[in-house]
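Handing you this structure, nothing more for now.
Here we show just some of the chains, and they stay where they sit in the whole.
The first chain written gets the first letter, and so on, giving A, B and C; residue counts start at 1 in each chain.
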Amino acid sequence: MLHTINQSPFRCNSLKTSIRFILPDDPVLFLEDGVYSVQDNNTFKQTIETLLKTNPVYAISHDINARGIKNTIKDVQLIDYEGFVDLVEKHQVNTWF
Amino acid sequence: MTEDEDGEIVKKIMHVMRRAPHGTIYTYEGLEMVLIMSAYDQDISISFIDDGVYALLKDQDTAGLEIKGFAKTFKALDGYDVEKLYVDKVSLEERGLKPEDLIVDVEVLDSAAIGKLMKEQDVVIHQ
Amino acid sequence: MKIGILLKEGPYNHQAADSAYQFAKAALKKGHEVESVFLYNDGVINVSNKAEPPQDDRNLFERWSKLGEQGVEILACIAASKRRGISDDVLVNHSSITGLGTLTDIAIRVDKLVTFGD
């Protein structure tokens, strides 16, 4: 199951909550304001690094660039919308917002 | 995804309620969606997570707001054969709530159990 | 694969409408069938033909209309539309108003239903 998260982790509890429900190995995709979650050196770094130990983590590169995010946490994979489609081909989608 | 006795597709569809009632319309319009979908003989469930559990609180009286209330509609879900109502244990606890504070009988599960149910679904719709 | 899209927010105010469009475009480019975009909650505002967004910005209303022309069903929920002033006489071309039963049919028929909200 693909989990997508589009909320800023500072503004909204979607990241904090969804992590309780995401099973190991399931891909997690950050988009829109959700991509602030994977900016390096913010207070959510440890949360994302813990998630990365069990789950592949993706972020939409267009959203990263639009927000001026230069450094993302190591091992977070940047993909475009076609990469998003590929993930949807392989998984049902659980859209957290 | 399974087939029923007539060979029709039966999909597992879970609706996720995560928003408080009244402050926004999401839970209310979500419930309208559940009611319509319930007529299509699919395998429907609802999970209540985060502020979604507030939608089930007893004794909601919206008259003072002049807003149409809908908590009682959750009691009617039974009659629509929507019987799988899951409530996230942590969400209840954080809010100082107990199952007896809720207007309907629900199954209180831990997050991992709801996560497993989510993964079994053909469709998950967050409302 | 057959894809259905459920869009729950209005144009411009939330990025959901942009993400849904970019996703649909990428799926079509990769040869998938995007059956329909179902508009719910404030999402119904995406098909108003009264809008005139700034010239120097993208036109979301035209985008949906063009997707509709390409065979993607662009559908606004009737109950949600009535609450927000969307009616048959203000719809962009190649879009229509329908009931939640249609969304249920879509959910049953497609391989993947992808939601965009906020």
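Quick note on the criterion: a residue touches a chain if its C-beta (ideal position, glycine included) is under 8 Å from a C-beta of that chain, and two chains touch if they have at least 3 such contacts.
The shown structure was predicted, so the numbers you read here are calculated from the model rather than taken from an experiment.
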{"item": "Copy-number formula (whole complex, one representative of each chain type shown)", "value": "A x2, B x2, C x2"}
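One rule holds for everything that comes next: only the chains that are shown with their structure count from here on.
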{"item": "Euclidean distance of C-alpha centroids - chain B vs chain C, Å", "value": "25"}
{"item": "Per-residue multi-chain contacts in chain B, two or more chains", "value": "123, 126"}
{"item": "Touching two or more other chains - residues of chain C", "value": "113, 115, 117"}
{"item": "Residues on chain B engaged by chain A in the complex (per definition of touch)", "value": "18, 49-50, 88, 90, 111-112, 114-116, 118-119, 121-124, 126"}
{"item": "Footprint of chain B on chain A - complex, ascending", "value": "1, 13, 17, 20-23, 26, 92-97"}
{"item": "Residue numbers on chain C that touch chain A, as the complex places them", "value": "1, 3, 15-16, 19, 22-23, 25-27, 29-30, 32, 112-118"}
